[in-house]
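The complex appears here minus one protein chain, its other protein chains still in place.
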Amino acid sequence: MLVVMQEGAEEAQIQSVIDRLVEMGFTVHRSTGVTHTVLGGVGPVDHFEPADFEVMNGVKECHRIVSPYKLASHNFKPGGTVVRLGNVEIGGNKVISMAGPCSVESAEQIERAADIVAKAGAQVIRGGAFKPRSSPYSFQGMGEEGLKLMRKAADRHGLLVVSEVMDHTQIPLLLTYSDILQVGARNMQNFNLLRELGRVRKPVLLKRGISATIEELLLSAEYILSGGNYDVILCERGIRTFETYTRNTFDVSAIPVLKRLTHLPVMGDPSHGTGKRDYVLPMARAAVAAGADGLIVEVHHDPDRAISDGAQTLRPEQFAEMMQQVRAIADAIGRAA
Amino acid sequence: MLVVMQEGAEEAQIQSVIDRLVEMGFTVHRSTGVTHTVLGGVGPVDHFEPADFEVMNGVKECHRIVSPYKLASHNFKPGGTVVRLGNVEIGGNKVISMAGPCSVESAEQIERAADIVAKAGAQVIRGGAFKPRSSPYSFQGMGEEGLKLMRKAADRHGLLVVSEVMDHTQIPLLLTYSDILQVGARNMQNFNLLRELGRVRKPVLLKRGISATIEELLLSAEYILSGGNYDVILCERGIRTFETYTRNTFDVSAIPVLKRLTHLPVMGDPSHGTGKRDYVLPMARAAVAAGADGLIVEVHHDPDRAISDGAQTLRPEQFAEMMQQVRAIADAIGRAA
Amino acid sequence: MLVVMQEGAEEAQIQSVIDRLVEMGFTVHRSTGVTHTVLGGVGPVDHFEPADFEVMNGVKECHRIVSPYKLASHNFKPGGTVVRLGNVEIGGNKVISMAGPCSVESAEQIERAADIVAKAGAQVIRGGAFKPRSSPYSFQGMGEEGLKLMRKAADRHGLLVVSEVMDHTQIPLLLTYSDILQVGARNMQNFNLLRELGRVRKPVLLKRGISATIEELLLSAEYILSGGNYDVILCERGIRTFETYTRNTFDVSAIPVLKRLTHLPVMGDPSHGTGKRDYVLPMARAAVAAGADGLIVEVHHDPDRAISDGAQTLRPEQFAEMMQQVRAIADAIGRAA
Partner (left out) sequence: MLVVMQEGAEEAQIQSVIDRLVEMGFTVHRSTGVTHTVLGGVGPVDHFEPADFEVMNGVKECHRIVSPYKLASHNFKPGGTVVRLGNVEIGGNKVISMAGPCSVESAEQIERAADIVAKAGAQVIRGGAFKPRSSPYSFQGMGEEGLKLMRKAADRHGLLVVSEVMDHTQIPLLLTYSDILQVGARNMQNFNLLRELGRVRKPVLLKRGISATIEELLLSAEYILSGGNYDVILCERGIRTFETYTRNTFDVSAIPVLKRLTHLPVMGDPSHGTGKRDYVLPMARAAVAAGADGLIVEVHHDPDRAISDGAQTLRPEQFAEMMQQVRAIADAIGRAA
């Protein structure tokens, strides 16, 4: 840790900072410059708040040197993590595609979705059984019945299943039916949920919150990793900015940034990222061109009649076209899809 | 609902929108202008997504006319809600103060906190027993033991208790020890939690998420209200913006906006709003001047040694000064404090 | 225009809105619903502020139906604008590349830059002669001497020149030396400058401001177009958000959105968009994959010694690699580069 004292800080103030650092277990190096004294704290302590020092008298600013996450950092596993599910590898050379409706609505609907998804060559079907909806009056999902229907449809078409867990009490149910457990954007900092997922032995797809920094996303991954579950897949799905033309601003640059900061696989969700069907194709291409290990998108046999998220849901023929374009882009950068 | 068609939209496109509106249960009024056709949908249906229409061919834009929340709207109770706890009224003429440490740390600490809070004239003690921390390595709270200690300290000093519930499974515990159940910013859209709190018969202090719009805050309140719990207190505590000098941007203007849109009491939290102790006083004054019904702030007998949030925690003498200043401001606008 | 009255709005309030609409020149259609009265204003008037109606008594909200820009809208020229400069076409099938140093620093430096740019196959050299710097103590550019040097270097290598004009008084100077006049992000709403550029007969590269909405960018383009200069090229270069890991958030989705809303060519600037050299390549690929008509990036023979913007400036070999990758992506989506 580095504490920069203000110009003209008094000796007593400097001593007071040193005392506190020592009290916390740091070894302190003092360096006196022309205008500023800088104190370097070295030691085993890394869970302090820089802000706690910044409010001390005479302190100008304080910087954390060591990253607050460890298991999620690139250095921890420089070769990169590949999440394996049967013969599907997430984080390898091949770009993986997950697709399906926003919500499971009926046996027929999810069966048709599985057919569309499998035929176009995707590996994983997605679908929500428990829906986080901002209005209490909106459809809240089919629950376990929806999971059962999706599992059956997936099995018939040789697909894996990813579905959202909204709460730690739902984990056992999801483990029964789903191959990958998704943590939605609103739950990225539901720490009780994250902690419990650390004890699970199935992969977790962790979506970035709409106002979460990249560092916060990695700290949330650290919760799961520190519990012993190493199969965490990150997903960029749009952040909230002043621009309202798109539902969110799909932060494509987070993809190469994450690929550099962490060893975990990184996916992109252009459906939530843009909120509008017509922008899903170009942004799916952009995400893959930027280095995404996979995509997750919404598709429905009749999006105009989808119960939720219809506006951002692809029509079957658009999805097939997207898969073709994604293969062309993957090929152009030396990957498969 | 209003659907504005694009300039030159074809008759078939217009008809297709009308058909869908009728199918959903709307009565449709068509109005043909020089450049645009506008379709007005009137009916019992208000839980649709404007975006679903905006992606239809020939549609320019779609506007929801009816607010998506009802029980939370000002019209529902124009006189305003007053939450009563013994002889404390939140939402009345008197500005209420809640204060205490970020976390309950020990019997001695919470006892000293209760003493400071009561002596300065505040009505409610706050303190966290379960702490949502962005790092898995940080202190996670004392749990039930912390709640017990805080309850005892509060009772000794005639204070009410507010404490955070992180999860619906913690509700019974919080009901045992706390007078007001706080929903933290990260949980503002934890819909399972909100739904369960609707069944509770104690007041809920609902904090605005750092990236939540005012409308989303009111929709979250609606979840609780629609379950039958009418004692919801809203709290502005800072939003995330590009400015990083303060921890968050304390959106003071949300206070008068909420006072106009809803009948619920509105509080301000300048501790989290600014993240730095030295700005809590001026921003506490600003919140009250803007019309807040109460304040919630962090105070500790020795903030330099607080386990969490020390930087934004007031010293005892600063808190006493804040209470005096708040009384002066309240007086200047014709309120008590 | 549509004015939605509040539930229970009084007749006198409704009449007062109607009177004001008529006074402004609108023909008014009144439609009375179960809960809300809606007033539609049709007429020649489109430069009003919806907010002016929203503060009237009894009004719930007001929506503008007609876009506030016309000449910049896609409908105005559905075939798309192609800006032609000799045999270079911006907005056609070929993806155009503009590259060069942040600032012109010396004859040798700009000559080496022109060599790098031309050899890698780009069409336009960029370089600043007048630098908008946030600190008054930073290098402010070589001025006219810099423009002369860049013109000569460009001519020797068969390149076009783009350079920034900071002020309407600099227009004559830029017209002498530059083929394309760039309006920087900070000047996107310098309306005096925009107005004067409407009278110029050279193309203008208009960069999006870091906090400008897409609509505001199009309104700024409208200033230039309405003066009679139809050769406007738009450029996304990053917006300011809460995420600080990258210098800005490169809003890639603005590219397909703009391609739909306007007929003007759209470029991307991944150098300013990310602020870090190592992210320029993946984001250049992403911009082209998303549909950009061109790229503008910074390259320098020795970025570690560049006077300004070194961190986001490519090394020569990185630039050559970028050009190859961009060609592969362009090819994958059926374009040339």
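Order of writing sets the chain letters: A, B and C. Residues in each chain are counted from 1.
Quick note on the criterion: a contact is a pair of C-beta atoms (placed from the backbone, for glycine too) under 8 Å apart; a residue touches a chain by one contact, two chains touch by 3 or more.
Note that the coordinates shown come from a computational prediction; the quantities given were computed from them, not determined experimentally.
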List the shown chains that the missing chain touches in the full complex.
A, B, C
One chain is left out of this view; which of B:40, B:146, B:291 or B:316 touches it in the full complex?
B:291
Quick one: say which of C:142, C:166, C:214 or C:281 touches the chain that got left out.
C:166
Among B:28, B:82 or B:257, exactly one should touch the missing chain; which is it?
B:257
Tell me, which residues in chain A touch the chain that this view leaves out?
2, 4, 7-8, 29, 31, 33-36, 38, 40, 42-43, 60-61, 63, 65-66, 75, 240-242, 244
Touch rule applied to chain B and the missing chain gives residues 211, 213-215, 239, 241-246, 249-257, 260, 273-274, 278-279, 282-283, 285-291, 325, 328-329, 331-333
Absent-chain interface as seen on chain C, which is shown:
20, 46-47, 49, 51-52, 54-56, 68-69, 132-138, 140, 166-169, 186-187, 189-192, 194-195, 209-211, 216, 219-220, 222-223, 226-227, 240, 247, 275-278, 304, 308-312
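Here is the rule we use: only the chains that are shown with their structure count from here on.
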The distance between the C-alpha centres of chain A and chain B, rounded to whole Å, is 26
Separation of chain A from chain C, taking each centre as the mean of its C-alpha atoms, in whole Å
31
Going by the touch rule set out above, which residues of chain B reach two or more other chains?
240
